[in-house]
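A single protein chain has been omitted; all remaining protein chains appear in their positions.
Lettered A, B and C in written order, each chain numbered from 1.
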C-alpha cells in the first residue's frame, strides 16, 4: 500500500509498505477524511520525537473498517468510524489508574506516527478497536468528525485540566486550532470572561465567535500585564501555544489558588520555568498540570454528542479543503508554511 | 416602616414594624427590585417552615444601601447592590468547612423570611455586608439582577451538584424558574443532550431556548421510561420539582456511577424514597446529593459576570412586571395561583 | 471437576461439572485458599440475587494458575495469584467511565457465583487475567491474601466513598468482617474519632485494635442518639451492616455537608428511606453514595502493599481455619449459623 511518510528528520516522501496486519482485538481502516497536525510538522522538521525512518505520518482521520479482529464485539467491516488520535491500551494498569493515555509509559498512548505508522496511507491499523473507535454519527459532517480525532479532545482537555468553574475568568494562550477549541470549551464549561491571546486575524475572529470576550495581542506588550490591567488576575489559564517560558506569564497572571492547564506540546528547552516569587515561593496554591488528551471511545462519543447537539462546531476550523490521498502532501506543507489565512486543512477521500 | 408579612399560616397582610437596626458588620437597604418566590407561597400557605407571626416575607431583591455598619470595608451608603437570598455567617466554622449555607445549623444560612424579616418592606437588614453584598454591575438590567438573588444561583447549583461533565446526558426534572436556570446552567457546563421534564407551554419554549434538546411531558407516561426509551440511561439528573417520590424515577433513569443533584425544597412526606434494586442494592454508585444554594459575594460576582458576558440571560424568566412596593401582594398571589402564562413576576420600585 | 454449589434457593450440594474453558485473555486457577462470605449465605438462603441452579458458590480465593490464555501477557502457568472478587471487563465503556465494576450493567462486574461458577471448586475461571489477577507477594500469609479478595477492598471502599479527611469523626455502622476493615481503613485514612457500632465481643475487641475510639451498642438505644450525645454530629458515616432503614439513623447523626458511604448489600425492602427533614428537606448537602468494591489488578496490588508494609493486618479477621476443599461446606454453614465467636473462616488447600 501507499503512504506518505517521514523518511528522516527534515525529509518526507511517498513510500510503499505492506498493509498492516489485524490482530484479534484490532481493526484495519481506510481513511475517508484526513487532516495534518502541527505535531506532524514538529515530528518531521523539528525532530521533536527523535529520528524516524519511513514512518507513515498522520493521526487525524475518519475511516471505514475494512478488516476486523476476531475478538472485536461492537464493530464490523463497512462501519464508518471516528478514530481518536490517542489510542490507549485499555487493558493496562495505566488505564485502571485513570491515565490510559500513558499506558505503556509516559505519552505512550500516542501511537500513530510515533510508535507505528500513521493514518496518511491507503490503510491504517487501530489497536483495541472496541475501546478506540466510535461509530460516525449519522448526519455528522466529515470536517467535524475529523476534528474529533485531536483538535476537539485536546482543546476540551485544556478546559478540564484548568478545572473551569461557573463565572471563572480564563486566559487561553495561543489560538491555533487547539487553542480555539479550548476557547469554545471554556465557554461551554461556564467561563465568563475569556482572554484569547493571539494575533492572526481569522483566528481572532473565530475566537470571538467561539466565546472569547477579549483578545490580547502579544505584539502589544507583555500578555500578563495586558490582562491584569484589564481584569486583575485570572482564575485559570489554558496554555495552547508558546514555549517553556510561557509559564512565567501564566503564573504571573494567575490568582492564588488558580490553575494552569497545559495542552501545548513543548518541543524545546531543558526546563519549564516557574517564577519563584510569583509562585508564592512554592506556597501560592497555583496548580500546574499538563496532559495529553485522553483517547478512547466513550470520550469520543461524548464529544461527538456535543457536536450533534450544536454545542460545538469544530468544522469552522477548516479553512482549506483538498481531495484525494495524494493531497496530504500539499496539506502538510501548508501546515508547515502557515499562510496567514490558514487555521486547519482537511482532505476528503 | 411598612412590610408585607405572613401573619400566620395561610394569612398575609401589611404590617408596620421598626426599621431594622444596623450592627457593625451589617447593612440596611431599601429595595429597588423585588420578586416573590414559590418558597414564599410554601411558607405562608403550606406552613413549610412552621408557623410564623408577623414575619415580613421575601428573599429576592436588588437594593440600595441606606445605612452601613462601622466595620464594613467595601460598601457605602448609596451603593446599589445585589443581595443573595442566602446570607451565611462567613465567620463560622461551617464556612471554614465549605458549607457556609449551613452556618448556624442545617439550612440556617437562609435567614430572610425564615429567621428574620425578609425584603418585602421599605427597608431590610443584610448581615455580614462585606460577605453577602455585591455591587450591581453597571449596565445590568434589574430583572437579571433580581434573578441573581435566588433563581440563578439555585439553578446553577443543580448543575454543580450533579457534577456535569462535557458530553453528559442530563435530565432536568421540573422547569419552573429554578429548573429553567438549571437547564441553562447545564448547557453552559458542557451537557450535550438535556431532557427537560415539564409541560407548561412557555416554560417548554424557554427550556428549548436555554438549551434543552428534548422535552418530556409527565402527562405522557412515566418520565423515566420516556427518557430511557429515547436515550438509555442518563449520566446526571437535576431535580428541580416534584416530591419525595420523584427520586424513584431519577434513580431509575440514572446510569451506574451517575449523580443526582437535588435543588427542590421537599416540603412534605416523611421519607425520600430510593428504590432499592435500581439503586444497585446500595452498591450502584448512584450518588445522591441535594443542597441549598451557596450564597455570598464572590459567587454572586461570578454569576453576575455570566450575565454581563451574555452566557446567561435570566431576565427571560420574567413574564409579569409590576411597579411599587404595594404590588408585592398582587405578585405573590400570582405565584400562588400560577396562571398558565406565569414563569416569574418582577416588581420595580 | 467437583464443586460446591447452590442447587436452588435454600439448597446446596456438591456437583460435578466440566472444567471451565480458558479463552484467549483468561486464566484457569485451582484454589489454594478459600473463604465463604455472608453474600454466599444471602445468595443461597435469602435468594438475594434470584434463583440459581447448580451454580458453584464462592468468590474469595487465592489461586494457582493452571492454564492461561494466549493473549495474556503478564501471567503464566504456576503463578500463585490474588484474585479479586469483582472481575470487571476492563475493555468496556464502563471502565473508561471509571466504573468498571458496573461493566455489562449495574453490579455486573460481580461475576463469580452470580453470572458464572464461583471459586468453591477444583478449578475456576478468571476473565481478563491481565486486569484481574495480581501475583501473590512473596511472604504474604494466605489468610491476608484471601481477605484481599473482598473484605479488604470492600471495607477500604467504604472509607473512600465516605471521603474521609484528616481529623474526621466517623461512624462505622456494622462491624462484621467488612465493617472491621472499614474501621481499619478509616484509621489509616486520617479519621480521628471512630464510632464502631456493634455488639459481638470479639468484633468489638478487634474494632478497638483496628482503631475504633468508641463502641456503640445498638442494644443500648438509638445509635444516632448515642453517638450525638457523645460527640454531636459526625462528619462521615460508613454503612457496613443493617437494613434499608439504617440510613435514617445515618442521616440523623450526620452534619450538613457530611457524607455516607454504603458498602452493605441491601437484600430486602422496596425503598431505602431518607428522612426528609433531617436531610434538610433535600437541601442539607448530606451526600449519599453506595458502591460495589472496585476490582482489578492495580487496586489489588496497592491494597496488598498496605498489608506488606504492615499498615493493615486483615489476617486478624480469621477466627476459624479449615483444610481441604471439602470443608467449604462446613465453613459456609458456620457463616450461616454465625456462632458467637465467628468473624471469618478460612480454608487452606
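By our rule, a residue touches a chain if its C-beta (ideal position, glycine included) is under 8 Å from a C-beta of that chain, and two chains touch if they have at least 3 such contacts.
Everything numeric in this text was worked out from a predicted model, so none of it was measured.
Checked against the full complex, the candidates A:275, A:310 or A:324 give a single residue touching the omitted chain, namely A:275. Across the entire complex, the residue among A:288, A:306, A:325 or A:342 in touch with the chain not shown is A:288.
The omitted chain makes contact with just one of the residues C:8, C:38 or C:192: C:192. Considering B:13, B:98 or B:221, the position touching the chain not shown turns out to be B:98 (whole complex).
Residues 48, 94, 97-99, 101-102, 105-107, 239, 244, 248, 256-257, 262-276, 278-292 of chain A touch the missing chain (whole complex, contact as defined above).
In the full complex, chain B touches the omitted chain through residues 24-25, 71, 90-91, 93, 95-98, 100, 128, 130-131, 296-299.
Touching the omitted chain from chain C are residues 156, 159-160, 165-169, 185, 187-193, 213, 299, 301-306, 308-309, 311.
The rule we apply is simple: only the chains that are shown with their structure count from here on.
Our note on geometry: chain A versus chain C, Cα centroid distance of 41 Å, whole angstroms. Residue positions 97-98 of chain C each touch two or more of the other chains.
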